[in-house]
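Yeah, one chain of the complex is gone here, protein chain that is, but the others are all in their spots.
For clarity, chains are labelled A and B in written order, and residue numbers in each chain start from 1.
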Amino acid sequence: MTADVVPAGERDLIRVEHLRKLYPVRRRGVFRSRQTGEIRAVDDISFTIRRGETLGLVGESGCGKTTTARAMLHLIEPTSGSAFFGDVDVLEVFAEGRREDTLKIRRRMQYVFQDPYLSLNPRWTIAQTLLEPFRVHRHVPEADWHRRLVELLHLVGLEEYHAWRYPHEFSGGQRQRVGIARALAVEPEFVICDEPVSSLDVSVRAQILNLLVELQAKLRLTYLYISHDLSSVRFVSNRVAVMYLGKIVEMAAVDELFSHPMHHYSYALLTAIPVPDPDVPAGRSVLVGEVPSAMRIPQGCRFHPRCPAATEVCRTVEPPLAPAGGDRLLACHHPR
Amino acid sequence: MTEAPAAAALATAPPARPPGMWRQGWQRFRRNRTGMLGLTLVCIVVLVALSCAWIAPYEPNDQSAMMRFGSREGPTWAHLFGTDRMGYDVLTRVLYGAPTALAVGIGAMLVASVIGILIGGISGYLGGMADELLMRFTEFFLVIPVFIVILAVVRLFGIVVVGSPLESIPYLNLMTIILLLGLFGWPSIARMTRAEFLRLKEMEFVEAARCIGATRRDIILRHILPNALPSLVVIVALGIGGAILAEAMISFLGFGDPKAISWGQLLFFNYEALKVAPWASIAPGSAIFMTVLGFNLLADGLSDAFNPRLKQ
Partner (left out) sequence: MTEPGAARPLLDVRDLRVHFFTGAGIVRAVDGVDFAVQPQETLGLVGESGSGKTVTSLTLLRLSPRPARVVGGRIDFEGEDILTKSEKAMTGVRGKRMAMVFQNPAYSLNPIYSIGDQLGEIVRWHEKVGRREGDARVTELLRLVGITDPGARLRQFPHELSGGMKQRVCIARALLCNPALVLADEPTTNLDVTIQAQILDLLLELKDRFRTSMVLVTHDMGVVARMADRITVMYAGRICETADARTIFRSPQHPYTRALLESMPRVDHSYARDDARRLPVIAGRPPNLIEPPTGCRFHPRCPEAGEECRRIMPEPKAIGPGHTVSCLKRGSSGVAA
């Protein structure tokens, strides 16, 4: 693939190009280790995120969605590729590692983590956790720290007295609010939400989802929302990208994708989700077999061994992610 | 419910001292009987060590009992634990052994902790090649027959030092032993530190700090190390007991510091008279036993308090 499949546009805030993350698989000998293979966790993916939208990134475990997000914020080092934030290739800046430059980027992009029980330092009060961004970035004069701290707490629906509590005194939902407040403390433009509700109780999920939508409107945020829970994706996202084994297989506006999935994998994923209505035929399996190991990615279309419509061409030629009418991108030889 | 009278305080700075985790640990520890027994034993040893100069009935080097043909005398009111074959009051000597034991235990573990935390921390945080090299280095230290090396070094050093200006340093021999015990005692601490660092550096709150842009120093000193401390405290407490025991063995073999009064040395002086004056061996032996037991129980209790299995 040489030409960019993703047209760059004015409205794009983030442009990820040819991002790859390979993990070498080594067999350890007595004296040295030998590389015996590689796991292609993220295998040359490109996409854009528009200013002010929420892009949902969905897929099953091991499809590379979290790896993609972590690579964008350099929590892991990508093997190759670039991620443009405006005109700046953030991955290049991280690789160079000049502190002023990386801090500038960290102020624009933030991350909300999956597990609120692990994402707060158990030894720190909420105030300490929320003031850390101020300490690092110094973007707020120290005299205003208290005022900003209270503002942040109120922004995410917490009270001032919560600041002196420790994480163990909070419920999961409240902790996740703190995690969101920490991400917002640097006033970012772009926030990656990595399964922000999947470890929360059902009755609390709606609160956090509403909060995310509300904050997006209030602060003009752009989200990358990663989840395996397609119901919440449907609620928060404007566009959705479906990943399978390290590749994006389909990408479209949320309602288009959910009501007319064109890739056979997207379709299988959607029909597999049980719906809280006994009369709706859902939660059914149309796929045989399981996801192959990312160490042995099939030749040709990587979905062909499980695909009901696979033909000879699917076994040999890998379909590129190409425009498929409207706003949709699709990587399939025989779309539904 | 902690309410917020601190509203005014916050305007100046965030609260600096977080008591949460330690206080929780203490509450769990208090309910742990064996742990409290250990703590009590350790406290007794520490109190004795601090006050031995005042509570001991005789001077530590008072051999006057010898003049009255009172050596190897069984317990009497004058000598509660009896006297030994050189006319020392056993009780006095045992009391004076406490500061030596604590100095050895704490000193050796201080040295070991500094080295262990540094090496384990670097190894765990950096990973990769540095980890590989440092861990091989640690394993190398684990296979050295520590005891023989220490005995050899102590003896050789004792010979080399004769006639040099170093000779005038008090307790030089004891300090050598402390240093050597520290130098060979760090691998277990390094391994524990590495394991904790490996576990903690993958935790989401550490990643969150990296996302914020915190420096590596901040991440290590403010996020990872404080959360690793509970496990380290446990292993250090265990190590203190071990070091005390090791010093007792060294002294028992006659390689100890002749000028320092140590329980092992008391055993060394008196074991030949075990049949005629058993009290002179039993008292220091029991002191070693109680102290080491105390530290081990303390470590056990701490480990239960900080790593509760059944978290409700």
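Some observations on this one:
Heads up, the rule we're going with is that a contact is a pair of C-beta atoms (placed from the backbone, for glycine too) under 8 Å apart; a residue touches a chain by one contact, two chains touch by 3 or more.
Treat the numbers as computed from the prediction; the structure is a model and nothing was measured.
When the whole complex is considered, the residue among A:V150, A:V213 or A:A324 that touches the unshown chain is A:V213. Which of A:G97, A:P278 or A:G326 touches the hidden chain is settled by the complete complex: it is A:P278.
Although one chain is not drawn, the whole complex shows that of A:G173, A:P196, A:G246 or A:P335 it is A:G173 that touches it.
Summary of contacts with the chain left out: across A:E92, A:D144, A:D201 or A:D327, the touching residue is A:D201.
Touch with the chain that is not drawn comes from one residue among A:H18, A:K104, A:H137 or A:R234, which is A:R234.
Against the chain not displayed here, chain A makes contact via residues 60-61, 171, 173-174, 201-207, 209-210, 213-214, 216-217, 228, 230-232, 234-235, 238, 254-255, 258-259, 268-280, 282-287, 290-291.
Keep in mind that, in the parts below, only the chains that are shown with their structure count from here on.
If you average the CA atoms of chain A and of chain B, the two centres end up 49 Å from each other.
Only residues 73, 75, 99, 102-103, 106-107, 110-111, 113-115, 118-125, 127-128, 131-133, 136-137, 145-146, 149, 160-161, 163-166, 168, 179, 182-183, 185-186 of chain A touch chain B when the two sit together in their complex.
Residues 2-4, 6-7, 10-11, 14-15, 18, 20-21, 24, 203-205, 207-215, 218, 223, 226-227 of chain B are the ones that touch chain A when the two sit in their complex.
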